[in-house]
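The excerpt is restricted to a subset of chains, each kept in its original location.
Order of writing sets the chain letters: A and B. Residues in each chain are counted from 1.
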Amino acid sequence: MKSDTLTIGGRSFPSRLIVGTGKYPSFEVMRRAIEASGAAMVTVAVRRVDLSKSGDALLDFIETRKIAILPNTAGCRTADEAVRTARLGREAGLSDLVKLEVIGDDKTLFPDNEGLLQATRVLVKEGFTVLPYTNDDLVVAKRLRDAGAAAVMPLAAPIGSGLGVQNPAHLRLLLEEIHDIPVIVDAGVGTASDASMVMELGADGVLMNTGIAGATDPEKMARAMRWAVEAGRLAFEAGRIPKKPYASASSPMEGMVRRDGPSA
Amino acid sequence: MTIILNGQERMAPAGSSVLALLETLGLAPGRVAVELNGVIVRRDTFARAILSDSDRIEVVHFVGGG
């Protein structure tokens, strides 16, 4: 297994980092940030064409030959809405991938796991490659897997909050049990060390948007995230030292030049 | 005839196809998805899909999102 390859539903992507396309100051900044991130997949939202204005189109700024489009169902509050949006997204993008969101609470944007499961079952039957956005609930993750999800995408923290991994213990328990499909941590990553930590816990990938798009310098932060994901994955594979409560010298204690000559 | 396009009433010539509507709107068919009365219209059938009075049409595309 290569450190930087993420395999979802039989397809391989040469980066473990997936980035969003929302909230950038401009499409051009976004384009450069995506390139700097090294991402091979980007999320997009499906929305009505705004007939009152014309202008640049998002897709003109994404190198779609190299970068896979992952339409989301952001903003959907029921399984039905999400299924409908997923179908529209497939038609617009001609790909079976969908980042499935069914939101259960407007303030936290926490998932409605019941609706998520229903929508997953419908879309799997229709041939979608379903990547559901969920919380760090191991029991739900197992159900989603059993329902045919191609990956599970537990949150690190509320969407856009930048709080980083709020519950590493529960995320670890989830990662220990879900092996047959990738676990991609989605939402809440605020800075590089958050991304590294996610990967060190054993996640297969990370998805983020606001952490990059909202940074003062999105392109630079995108590069930071690229290395952070790489670093975290390598550290996971390299096998870190155990934590110890006391010190342990790095230099040998033998052979010290001590007291037996005149002091300096 | 009157159609409801993306939630808003709009006039359209009777017998228009989805493709004709998109051309009127200045939209490239390759970048949008269309739902007609809640059912997806596949892109290769845009020319054959004829609109009727009171039809509800959704024309969507990709925008930035996370």
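Rule of thumb we're sticking to: contacts are C-beta pairs under 8 Å (C-beta built on N, C-alpha and C of every residue); 3 or more make two chains touch, one makes a residue touch a chain.
Just so it is clear, the structure is predicted and the values come from calculations on it, not from any experiment.
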{"item": "Stoichiometry of the full complex in this file, given that only one copy per chain type appears", "value": "A x4, B x4"}
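As a working rule, only the chains that are shown with their structure count from here on.
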{"item": "Averaged-CA centre spacing for the pair chain B and chain A, given as whole angstrom", "value": "34"}
{"item": "Interface residues, chain A side, partner chain B - complex", "value": "20-24, 27, 30, 43-49, 51, 54, 57-59, 69, 71-72, 74, 84, 87-94, 159-160, 207-210, 213"}
{"item": "Sites on chain B touched by chain A in the complex", "value": "5-7, 25-27, 31-35, 38, 40, 42-43, 58-66"}
